[in-house]
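All protein chains but one are shown at their positions in the complex.
Coming up: chain A.
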Amino acid sequence: MKRMLANLVTVSTLALSVALGAGAAQAKDFLLGSELPLTGSLARVGQGMHEGISVAVEMANRSYAGKHSFKVQTIDDETSPAKGVAAVEKLAGDGVVAITGGYGSNIIGPASEAAQKAGLVYITSGGVSPELTQRGYPTFFRINNTDGYALAMIGLLQDMGARKVSIVYLNKDATSSLAKQVNGALTAKGVTVGMHEFDGSTSDFKPLMNKVKLQDRPDAIAMVGYENDYVGILRAAKVLKPQVKAMVGVWSLATAQMAKEFPDLMETVYGTSMLPYPVEFTHPEAVEFAATYKKLFNKDPDYLGQFGYVQTRLLIDAVVRADEAGTLSKGGLPDELRKTDANTLIGRVTFDKNGDNLNFTHRMGQHQGGKVVLVWPQDAANGKMNFPAVPW
């Protein structure tokens, strides 16, 4: 009996060892690469996306615990195209399975080309220029595009019933494309549109605002630029007080940061936003995302973090699927990512043959008393639009 028991223990131990051994062989550590502007003129937005990427990795490590683990190697591209390329090449040399990150179409262009050459998937939410997907690179993916921002701005202006709109836009690729798209759509609907281009070095917007005020006399002013541009335009508008019913912008405007730093300028201003501020989540994944964000960075997430999270989580899930199918090491990740059809924090995501997410539609938020309230579309709104209203 004793001998039988000893044999049983030995066999059980062996079986357990084999089982554990087999389990250990299946568990894999995946190294992701991230190339982002953490210094230079795009440092703030790069940092925002970086935080979202970190949250995605942290949450993936929890959900795949005991099975797989994920790490991310981040390289600062210093807001320079050449250094973006160098960063991708370094990450490729270090054996990353794919790259998540990138901000600014002018940096993403050459950096994603380097990733394409290295056969690495490059997924981003930081470049909305149409040219990026028109190249048809099989390894390039993005979860947002100009169309989604334009649709949100057009939808809001239409719901407001604006008949005359002045579009004040920065002469960059992404901003010009968006402004022209909004112009085309509004003009087709019989809205009178005035287009006003400005240069990135413009700091005094009073002459431009004066022209809008005296020449266009619009119902609403649509701003397409970046943070510093919005601040300049709103300061000029506050001085000249054009008789408009709304000030509407796009990205980087309806954020907690802007609400905190420029409360006097932001009140009642509209901008694209996936999230209200303070954040209100109901979906379990979104609740976990917000809690993890708070734990890691001691603050509420903003839209940059949300986009960084979504792109990275979709990538991680595709990496796992490709690994399980045995195609990861054979270049199967782009095909696996292209099979994505997920309901995410930014809505449904699928990718077309060029890697673009054609489902992307943004939401519009409005600054109201230090908060950002989602006001468009109706089904995503968590508050009422304060209209007509301007910050002055």
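In the analysis below, a residue touches a chain if its C-beta (ideal position, glycine included) is under 8 Å from a C-beta of that chain, and two chains touch if they have at least 3 such contacts; residues count from 1.
Methods note: contacts and distances are computed from a predicted model.
Of "Branched-chain amino acid ABC transporter permease", "CD225/dispanin family protein", "NADH-quinone oxidoreductase subunit H" or "Biphenyl 2,3-dioxygenase subunit beta", only "Branched-chain amino acid ABC transporter permease" is the UniProt protein name of the chain excluded from the display. Shown as candidates are A:Ala27, A:Ala65 or A:Ala82; the residue that touches the absent chain is A:Ala82.
Among A:Ser176, A:Thr192 or A:Thr327, only A:Ser176 touches the chain that is left out of the view. Within the entire complex, the positions of chain A that touch the omitted partner chain are 38-39, 75-76, 80-83, 85-86, 89-90, 92-93, 106, 109-110, 113, 118, 129, 131-132, 135, 170-173, 176-177, 199-200.
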